[in-house]
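Reading through the structure tokens given below for one structure.
Of the protein chains in this complex, all but one are displayed in their positions.
The first chain written gets the first letter, and so on, giving A, B and C; residue counts start at 1 in each chain.
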Amino acid sequence: MQAEGLVRTFGGRRAVDGVSFTLHAGDCLALFGPNGAGKTTLLRMLAGLLAPGQGSVRVNGVPVKEGAAARAQVGLVSHASMLYSVLTARENVEFAARLYGLPDPRDAAMRALELMRVEDRADAPARTLSRGLQQRVSIARAMVHSPSLLLCDEPYTGLDDAGSAALTDALTERREGGAALLLVTHNLTEGLALATQAAIMRRGRFVRHEARELLDVRAYQAQYRELAAVHD
Amino acid sequence: MTPDNASFTTAAYTLAAIIYLAYVLSLKLRLRRLRARAIALETSARPRSDRPEGA
Amino acid sequence: MTDIAVPTPPGMLAAAWLVARKDLAIEFRTRTAFLSALVFALLGVTIFYFAWDATAVAAADLAPGVLWVIFTFAGLLGLQRSFGSELADRAVDGLLGAPISRESIYLGKAFANLVFVAGILFVTIPAVVLFYNLPMGSGIAALAGIAALAAVGLVAVGTLFSAMAVNTRMAELLLPMLSLPFFVPVVMAAAQSSARLMAGRPVAEAMPWLRILVAFDIVFVTACTLAFPFTLDE
Partner (left out) sequence: MTSGQPSVAPPLPSQRDPLVGVALLGIAAIYVRALAFTPIEARQGAAQKIMYIHATSAFIALYVAFVLMALTSALYLWLKDEKLDRVAESSAEVGLCFTTVVLATGPIWGKTIWGAWWTWDARLTATLFLWFIILAYLLLRGAVEERGRRARYSAVLGILASFLVPFIHLSVYLFRTLHPMPILLKPSAPSLPNEMLVTFLLSFAAFTLLFIALLRSRYRLATLRDWVADREAERA
């Protein structure tokens, strides 16, 4: 995935102000930053939901915006569950599977639910599930077509230990399977555990971006706390 | 026989004039209000406290 | 992971059908919107009957007019909720992120709305025939045909405006305000042509109105489909 010179303004304010980075298969970028730094806007642009004011996003060379095909390789987990509350967990994930044109939507849906260890509630309507279970179904939904680029916006929020474990295993398995991950989170330990690269975003720009191995965790935490003291 | 309906004409002309003038007036008032806000924003640095009501 | 068959994103119509099926499944499961629109329509038909002095105006002349007024407002009621389900929990992001075209989302929603409105008509027309004891015969088939044409026009415009109105503060007021001017030619054409056909007048007399109706459908289905992507937050 290549993102070049991404800019997006909302009513005179530059939510994202010139972001460029590349993710290769097996990479996992942990993105930290205070509220309002533009993380969600960036994520929506990478997922093809929001057209960038300037710059471009390419997945395996195909621009995400124009080519609907490029979106077939992208999975998004956001704050909102993106589920239809009236439909059951299975129906939601199966609907997504059909949207991506999977040859076996039913089985793919069940496999995704099993991956997130929520298959026992497959036939419960989404609205009857707890916040954490909905989050798991939402993650299953984002992974049903085994995307080569997985974008997660604070996926761990609301997950209990079992849920977090399932998510970590799923993300690790996807990463080893050749997917590229972007993990937006406030939780340093969680983020750094999986990351191969780490970045901090302030006012729509990457103020720091380096490989995980080069990081001294304690210094990073100190600097992050001071950087994130004031919201953008 | 030419009907005597001059009163209708005056009614129509005055009504039209009222509507046009009312619109010109509304433009002028809105402009004045906005100018005041613009000047206020321009001169004061960061009017945290006295920020005028919403845009 | 996936076996030999490579996943191929569905084409325009296939995707539209997927969206429509999902919408109808949701509608069938909740049924509240459909039932309320239906009861609204039936109540309207009965109330209209008592709004006129039956001796002065023959019920048969009244019937088409009543049908179209009720049909318009019941349709509006149905359109109101069509995008509500998408915005709850940002489910629309799931659609926008999928490898399907924006236009197919519109066509899917529009088709689901069409089925919704057709369902209401399917009950309201017999009710009007019953309550206003219209002569059975060919007139009813013509009425149903015209209703279908009118429904397409209303739904094409109504779905687009509902997609816009749902994102604003005053959705309930905005949707009727935006849609009703567009419903004028449709309702006028439908009422005039059905009145003539119901009164047994030669079809030729109703032709000019039917032409307007068909032209309206063609123009606005294409225009709304092309305009829909612009209503999304690109």
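As a working rule, contacts are C-beta pairs under 8 Å (C-beta built on N, C-alpha and C of every residue); 3 or more make two chains touch, one makes a residue touch a chain.
As the structure is a prediction and not an experimental result, all values here were calculated from the model.
Here the chain not displayed is in touch, across the complete complex, with A, B, C. In the full complex, subunit A makes contact with the omitted chain through residues 9-14, 53. Interface with the hidden chain, as seen from subunit C, comprises residues 157, 160, 164-165, 167-170, 173-174, 177-178, 180-182, 184-185, 188-189, 192, 208-209, 212, 215-216, 219-220, 223-224, 227, 230-231, 233. Remark: the residues of subunit B touching the chain excluded from display are 2-6, 8-13, 15-17, 19-21, 23-24, 27, 30-32, 34-35, 37-39, 41-42, 46-47, 51-52, 54-55.
FYI, only the chains that are shown with their structure count from here on.
The touch graph of the protein chains shown belongs to none of the named shapes.
Subunit B and subunit C, compared by their mean Cα positions, are separated by 41 Å.
Centre-to-centre separation of subunit A and subunit B, using mean CA positions: 50 Å. Note for the complex: subunit C touches subunit A at residues 1-3, 5, 7-10, 15, 18, 22, 25-26, 29-30, 85, 88-91, 93-101, 233-234. Remark: subunit A residues 44, 47-51, 68-72, 74, 76, 78, 80-87, 91, 95-96, 98-104, 108, 141, 145-146, 177 touch subunit C in the complex.
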